[in-house]
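With one protein chain withheld, the remaining protein chains of the complex are depicted in position.
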Amino acid sequence: MNTESSILTVKDLRIHFDTFEGRAQVLDGCSFRLGKGDTLGLVGETGCGKSITAKAILGLLPVPPTRIVSGEILFHDKNLLSLSEGEWRRIRGSQIAMIFQDPMTYLNPVFSIEKQMVDVIRGHARHRNGSMSRRAAREKAIALLEAAHIANPRSRIREFPHEFSGGMRQRVLIAMALAGDPEILIADEPTTALDVTIQAQILRLIKELVERFHHSVLLISHDLGIVASVCRRIAVMYAGDIVELTTIERIFQSPAHPYTKGLLRAIPDLSTREGKLVGITGSIPDLIDPPKGCRFHPRCPYVMGVCKEVKPVLKEVAEEHQVACFLFGLP
Amino acid sequence: MNFLELRGVSKDFPIKRGLFQRSSEMIQAVRSVDLDIEQGESYGIVGESGSGKTTLGRTILRLIDPTSGDIFFNGVNICELDRNMLRRLRRNMQMIFQDPHSSLNPRKTIVKSVGEPLVIHEHMRGRMLRQRVRELMEIVGLKKEHMYRFPHELSGGQKQRVGIARALALNPKMLVLDEPTSALDVSVQAQTLNFLEELQDKMSLTYLFISHNLSVIRYVCDRVAVMYLGRIVEQGLVSELFDSPVHPYTKALLSAVPLAQAHQEKQAIVLEGDIPSPLQIPSGCCFHTRCHEKFGSICAEAEPALTRLSPTHYVLCHRI
Partner (left out) sequence: MNDAWTNLKPIKTSGIWDQWKEEHESLFRDIRLSLYLFSRSPLSVTGMILVGVFFLIALIGPMIVPFPEDATGAVHMSQKLIEPDSRFWFGTDEMGRDIFTRVILGTRISLRIGLIIVCVAMGIGVPLGITAGFVGGWINEVVMRITDIFLSIPGLLLALAIIGALGPGITNSMIALSLVWWPGYVRLVQGKTLSLKEEAFIEAAHSVGAGKARIIFLHILPNCTSPIIVKASMDMGMAILAAAGLGFVGVGAQPPAPEWGAMISAARNYLPNWWWYAVFPGLAIFVTVLGFNLLGDGLRDILDPQSRGYYRE
């Protein structure tokens, strides 16, 4: 992955969050790149910072109590963290779009789908210093709904969110996300609220859209399987750091970081009952007073002395495979 | 005699509309379910929204009363129990709930929540109550300090364990677990599932494990039933069902699970359309609207009969 083809570069992002008990160091130097047509999955458990990263990219974090301490998010060489709200609005939705987790709460229940989509489409057109008539926007909306495989889009567009099922609402949201012809699509747990068979439909849709329109996709999930079915690359996050960054192939064939290995051992296998699930001893660290050195060291079966003092950074250990662990080379 | 037997259990929810709450429509949540569970086994129920699995779990515990059918627990028909007998029944069967964050009263400390069944049934109080709660906490692996905390001070996994401690308070024989690990992180889920397995051995429990997560069911259960729109469409040993599924829905369900492996099946079966609403269940075989292996016009006209493929494997399909 060379820098020229990377359209989104997150560099050393550090974010803190003020709480009553103190300052939680939610993200502690997160770095990754996303190229054109690239699909990257952010995987991690509670508190790893994956959702925060996504929201930071879109500037959706409320600035107190969140504090962006350091780092850059470069979108085509422009640092998104230094944008004004006006500049943000031009980018949000039109160049970087987001699909959220719960389709019901992200659609306004009192407006028809048509109204909501037309608003969004015309808004994007305005930001591109153009304008679009209502009729043209409506046609575009219908085309988008069709691309999202909603049957009878011409008549259904006039309906209201509650008349759609969960899976269909998510398709509508995906259609709306595509409305601005974005370069990057960020999907934050897009199928968590959906049934298994519906989830399969939505994942297939996302894959199809990526093949058709070559969006870059950042998919956030706690489910390794979901990420594996859509993305080519994966970043495993733990307590605010990316601990392993590589391709899907390599993460299953040769997982490197102890946390990744622990995670894989904890996932039940659909094809067999053989073997025992192994949890990871210990629990997620307190982000207000995180462990010194490597944040995973209290739970790591391979912990060494240096792990307790110095924090490992991502290092390339193989082709397209980075790991943040001293097992692969001392500092 | 089986430990738990269900015969023709159905549950309808009338939708009341209008000024005088007249029922106009009916949600058929559970439709004529037959089930046998043996003592000491882990029986899994799999399904998506509208399958009726959650309602079935609650009906077995008599948190909801079935519209028709019978439930036999150790030979006793529990649908005919009066209030006192029902109270005694509660000691034998308990439920573990799905969402650990809302299954505990946020205003009660842990000790009060766990001790509640003891207060109600055995009128325990004071030091004896605290002692017993402490024992229960130890069984589930929680420390004494957690006793006096409020739920919001505990993590999801810890809260789920509190729920388990509460369910164990009266030494039940059976636990109905409604998606007990769905809200937990993967690593916590692994710990919890292992713990549940140990617990089952140690306390000779029977589990009814309800989940939409097929991998978890495979790991935990001995036998499993697949539900769709209120009916059991296939049931059998876990190995039978998962390795050689027969019903088209079972096949689709298995194929829809995103696997944590590098190469996904290219020929995954993806069902079209949405799950029909339980308000308007399709005629004939309820699955025919989405079935990719439809047999013929009979699928839309008549309900299939139960076909027995082996002493343990049953399927509800016209094709067989």
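Which chain is which? They are A and B, in the order written, and residues in each are numbered from 1.
Here is the rule we use: contacts are C-beta pairs under 8 Å (C-beta built on N, C-alpha and C of every residue); 3 or more make two chains touch, one makes a residue touch a chain.
Nothing here was measured: the structure is a model prediction, and the numbers come from that model.
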Selected from B:4, B:37, B:78 or B:95 as touching the chain missing from the view: B:95
Hidden partner chain, residues of chain B it touches: 21, 58, 61, 63, 87, 90-91, 94-95, 97-99, 102-109, 111, 113, 116-117, 120-121, 148-150, 152-153, 163, 166-167, 169-170
Missing-chain contacts mapped onto chain A: 17, 19-20, 24, 26, 46-52, 65
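FYI, only the chains that are shown with their structure count from here on.
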Separation of chain A from chain B, taking each centre as the mean of its C-alpha atoms, in whole Å: 32
In the complex, chain A residues that touch chain B: 45-46, 165-168, 195-201, 203-204, 222-226, 228-229, 248-249, 252-253, 262-273, 276-280, 283-284
Chain A partner contacts - residues on chain B that touch it in the complex: 48-49, 155-157, 185-191, 193-194, 212-216, 218-219, 238-239, 242, 252-262, 264, 268, 270-272, 274-275
